[in-house]
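Note that one protein chain of the assembly has been removed; the remaining protein chains are unaltered in position.
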Amino acid sequence: MDFEFSPAERAFLQEVDDFLQANWDPRVMDVTRENMAQVCDTPERRAFMKKLAERGWLGITWPREYGGQDGEGFYEYLLNEKLSSVGAPQIGKGVGIIGKTLIKVGSEKLKREFLPKILNAEIEFAVGYSEPSAGSDSAAMRLRAERQGDGWVLNGQKVYTTSAHFADWYWVGARTDPDAPKHHGISLFLIRMDDPGLTIQPMYTMGGERTNAVFFDNVFVHDDYRVGELNKGFQYIAEALDIERFTMFTFAPIRGRVELLCAHVKHATRDGEALKNDPRLRQRIAQLATECEVARLLGVRFVDTAINSPKTPTVEASRYKLYSTELSRRVADATMDIVGPGAQLALGTEDAPLKGRAESCYTYTVIDTIGGGSSEVQKNIIATRGLGLPRNF
Amino acid sequence: MDFEFSPAERAFLQEVDDFLQANWDPRVMDVTRENMAQVCDTPERRAFMKKLAERGWLGITWPREYGGQDGEGFYEYLLNEKLSSVGAPQIGKGVGIIGKTLIKVGSEKLKREFLPKILNAEIEFAVGYSEPSAGSDSAAMRLRAERQGDGWVLNGQKVYTTSAHFADWYWVGARTDPDAPKHHGISLFLIRMDDPGLTIQPMYTMGGERTNAVFFDNVFVHDDYRVGELNKGFQYIAEALDIERFTMFTFAPIRGRVELLCAHVKHATRDGEALKNDPRLRQRIAQLATECEVARLLGVRFVDTAINSPKTPTVEASRYKLYSTELSRRVADATMDIVGPGAQLALGTEDAPLKGRAESCYTYTVIDTIGGGSSEVQKNIIATRGLGLPRNF
Amino acid sequence: MDLKFSDEQNILRDMTRSLCTDHSTIAVVRAMENDPHGVPEGLWRQMGETGLLAMMLPESMGGAGFDMLDCAVIYEELGRHLAPGPYFASATLSALVLREAASAGQQQELLPGIGSGATIVTPAWLEPGNGFGPRGVQLRARPTEGGYVLHGTKRHVFHGAAAHKLLVLARTGDDEQAIDLLLVDRDAPGVRLEQQKSMASDTQYRVVFDHVAVPASARIGAPGSGWRSWEAAMYDGIILLAAWAAGGAERALEITVQYAKDREQFGKPIGAFQALAHYMADASAAVDGAKTLAYEAAWARSRGHDVRRLAPMAKLFCCKTFRDVTATGQQIHGGIGFTLDYDIQLYYRRAKQLQMNWWDAHYLEELVATDILDRELPRTIPDPFTV
Partner (left out) sequence: MDLKFSDEQNILRDMTRSLCTDHSTIAVVRAMENDPHGVPEGLWRQMGETGLLAMMLPESMGGAGFDMLDCAVIYEELGRHLAPGPYFASATLSALVLREAASAGQQQELLPGIGSGATIVTPAWLEPGNGFGPRGVQLRARPTEGGYVLHGTKRHVFHGAAAHKLLVLARTGDDEQAIDLLLVDRDAPGVRLEQQKSMASDTQYRVVFDHVAVPASARIGAPGSGWRSWEAAMYDGIILLAAWAAGGAERALEITVQYAKDREQFGKPIGAFQALAHYMADASAAVDGAKTLAYEAAWARSRGHDVRRLAPMAKLFCCKTFRDVTATGQQIHGGIGFTLDYDIQLYYRRAKQLQMNWWDAHYLEELVATDILDRELPRTIPDPFTV
């Protein structure tokens, strides 16, 4: 048993550190965007991704035949933790979900068209799974794809497509067989984001960031841009999520918020008295720091299972996601209480404690326990797949 | 709106106070028996009940034609709160559940035989609803009652009959129609506790108190001792519970435990320092005291609804039961933490803080959130009947 | 024992609710977010005309003779509707201070206007880096001939730009409670306001006092009496905020329950999932407890009982419930609740912020603890059945 990184891993981390320092840019690296920091929505951020690509860091786990390094997933984990610790965009969506699915089941045409561009960060994707009626129940998606000539005509609506307003391509699940059981009638498509049949409508969130609803009005897609086998889309989606889970919910932002709070308590005063002299705050800090370490270890456990064991770490991932995101909300709430009235001032208020981060944490972390499988979904997974309890709910 | 008792109510409370003082007996009044203090299991306790009977306090809400006073249920509530505040046995089971059911649906024979004895505290009942397979799902009881001649033969088993080893009569639900839907095949019977077909087997509990399993081996009951209409037993049970709920879960013991803890923190020291100077303990005390007041008010709300409104306060009762018993467990846990290592010493340890009450609270209050409808059952009631959420679980 | 409201109180509730339904719609609430003035015209005028802004005024000055329980009924409804506007700052807290401690002249000058809504007075109390107690007041009022000169910075001054007068807590000496309340024109030379955005998107200002001269006649009450007057008003004020929070919590739960009935996933309404149903059942108990506790505190104050314990308990519990219910509400709403389109987030952001303002949990807990642990009482938790 070893909780430390190997020399090779440490060397890699050092390399990433050096890279981040050399490419430091507050427009690219911005932890105050909280959960949205990973979005690649500006020219500076896209340029940053190209630099990552130049280092070969996008293809770490890709097979060599597609330009990758055939490397261990552990390095992707290390890279994403590093990136998220400074609020930079992360790898995952294009390289992971889309790229790895294409490598596994895509046609030669799609591979040739997309894989090099992904590897070189020349393409930005939006992912379209969620729909008004398909949230936690993602297999309930209704977007219709009807056969027409040598392609498909898509009609319907997606929601929460965060990248819709700046992405190049849209990776979309649509129902190709309305009569099949709901998990077995979905296929995956690639659509140009500037298709005239798509209408992108912003949805603004509590944190002030933008996501989108996307409306499909007779969007035609050639069958060449359907991915893999017909009606196997949901299976591909689920498999990709299982593989990519540990690049999706990084621990670094939670650690960063706990550190922010601890550092505040360590140095701040109220009425001229050091906050850290208040036994109530000392107690709360000790509890949160302990829980933070537990969350980290559940992440370690999950990554370790993914890498050092043959099994898919579905239950481990759910434990980590559940515990760490619930902690994330507790931390945000406690930060408000501990920092006191100044914490209500909005992000960016110069004279506010933590410059308003308390506020942005409290409003953003709401989504932590919902997105990517709500806490309740994670508990169902743990109960049935982890504990073998009957599925009856 | 008035949160105070009326002059008449205060006069009654004064009367009860005087009575309790005049009849003070530590064998009868013993808060250290925690939740079991209400059990009437000793000669002294039975004698005490007779004294209550002499005061006319058993028939407060009974109709005058049966020797009662036709009084308000509110006085029963006041009386039980007083009795439980000193750890004395309470009225409820005989007077309430059994007596009131007999008054409503019993035959003249049963009324004549039992009502005067109940009113005079000459009879002690055991109640047999729970079975190994019928806990939260109390309608699932299986004890078989088969017709034979002018009566019934009962076979099967009950559990948690706390009074079985000292009661005179057994108030039992049994399945008289095995083919009817489970809520519609149960009837109520009265059985002599010394019937040779009954075998009483003790079940000892964590708190050191005794409850019993009771085995029925061809117990014959004459049809005269079946209560009310055939197969309506479950309905009678439910109605009686709705009526009697507010004499069942008194608030006084919880208040007493919070007071015990607060008084300890107020006066005790650790390492020579006053406990009450510890801001962590001050904070916790403030929280618990606030929640204690909330629990009290949920009880007040429920009693007020029962008395001042035409509706059956089912949801109000569930809110009170849920909140107050969950609080009860929090208080027990916090008491351990606040009192410190000495709190582990068992009840009765002379030199232990609180003389070991911390220990007895921690072990006994486990049953608070289970007995009389578990917290989960209460939440189901609130969700469906109170909030109108669909019943689908 | 009787928890029924009087007919008058029921009428008051209906009146306030219908007023809010017309003039404190969600559209109004949204329109007021981050508004520099933050005074919703229609609602404010109606509150003035119906006498709600005069709730703290003596009948001689247009007050309707409401007691605290009447006011709690009003506040509960305002909370349900997240009613915006400076009514708490001006018509409640400032009015309370003025009513109890101001001179007849000061009262005559300000109270009728407060009651009609024509005059707005707002407290300038908290300071950067400081807390809720008297030691938090460090803005200095140095005595001059005939008055004071104020120097320092205040924060969380609600509706500062709309106010005509600021009710400033200022330090006049070194003793912990050497604090005075001074009425300062919002336009006085040296007063500089800067709006600061907040989580609740309400209207609040940072106010810098740069050697602001104030006449002695601006002081409320005897020298050194400021903290006492302020604290007394706050004890009343938090009871009403407790009612506001209870109302908000109840409404947030209603919105959530409705959503859980309407929204289907996995082939059934999400409220049919036991885990979610149980969240709401727990919330239901807490909300009912919160409401009743707010009523009790208000009732006790109306009866002239000591509320040193009940008032902080009420604010503590009602605000915690409001905060917890809205957090649960967000979880049950899922992703859609995170968008600005849905209303639950309006409640979520306000709930936490209200919990932190006007005495936060730590401060309230200490008040409750003091009452329980430091006072000489026969029982630390009274037995309600002892006569």
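Labels A, B and C are assigned to the chains in the order they are written; within every chain, residues are numbered from 1.
Here, a residue touches a chain if its C-beta (ideal position, glycine included) is under 8 Å from a C-beta of that chain, and two chains touch if they have at least 3 such contacts.
Quantities reported herein were computed from a predicted structural model and do not represent experimental measurements.
Chemist: Of B:14, B:133, B:199 or B:309, which sits in contact with the chain we cannot see?
Modeler: Final answer for the missing-chain contact: B:133.
Chemist: Specify the residue from the set B:113, B:242 or B:333 that touches the hidden chain.
Modeler: With B:113, B:242 or B:333 as choices, the missing chain is touched by B:333.
Chemist: Out of B:153, B:238 or B:366, which is the one that touches the chain we can't see?
Modeler: B:366
Chemist: Tell me which stretches of subunit B touch the chain missing from the display.
Modeler: 130, 133, 135-137, 140, 159-160, 203-207, 211, 268-272, 280, 329, 333, 336-337, 340-346, 349, 351-352, 359, 362-363, 366-367, 369-371, 374-376, 379, 393
Chemist: Considering the whole complex, not just the chains shown, which residues of subunit A touch the missing one?
Modeler: Residues 1-6, 9-10, 13-14, 17, 74, 78, 81-82, 85, 252, 255, 258-259, 262-263, 265-266, 276, 279, 282-283, 285-287, 289-298, 300-301, 303-304, 308, 316, 319-320, 322-323, 376, 378-380, 382-384, 386-393 of subunit A touch the chain that is not shown.
Chemist: Contact with the hidden chain only, please: which subunit C residues?
Modeler: Per the touch rule, subunit C residues meeting the hidden chain are 273-275, 278.
Everything below uses one rule, namely that only the chains that are shown with their structure count from here on.
Chemist: Between which chains do we find the greatest number of C-beta pairs in contact?
Modeler: B-C
Chemist: Starting from the mean Cα coordinates of subunit A and subunit B, work out the distance between those two points in Å.
Modeler: 52
Chemist: At what distance in angstrom does the C-alpha mean of subunit C lie from that of subunit A?
Modeler: Those two chain centres are 39 Å apart.
Chemist: Going through subunit C residue by residue, note those that touch at least 2 other chains and give them in order.
Modeler: In subunit C, 273-274, 362 touch at least two other chains.
Chemist: Among the residues of subunit A, pick out those that touch two or more other chains and give their numbers.
Modeler: Only 280, 393 qualify.
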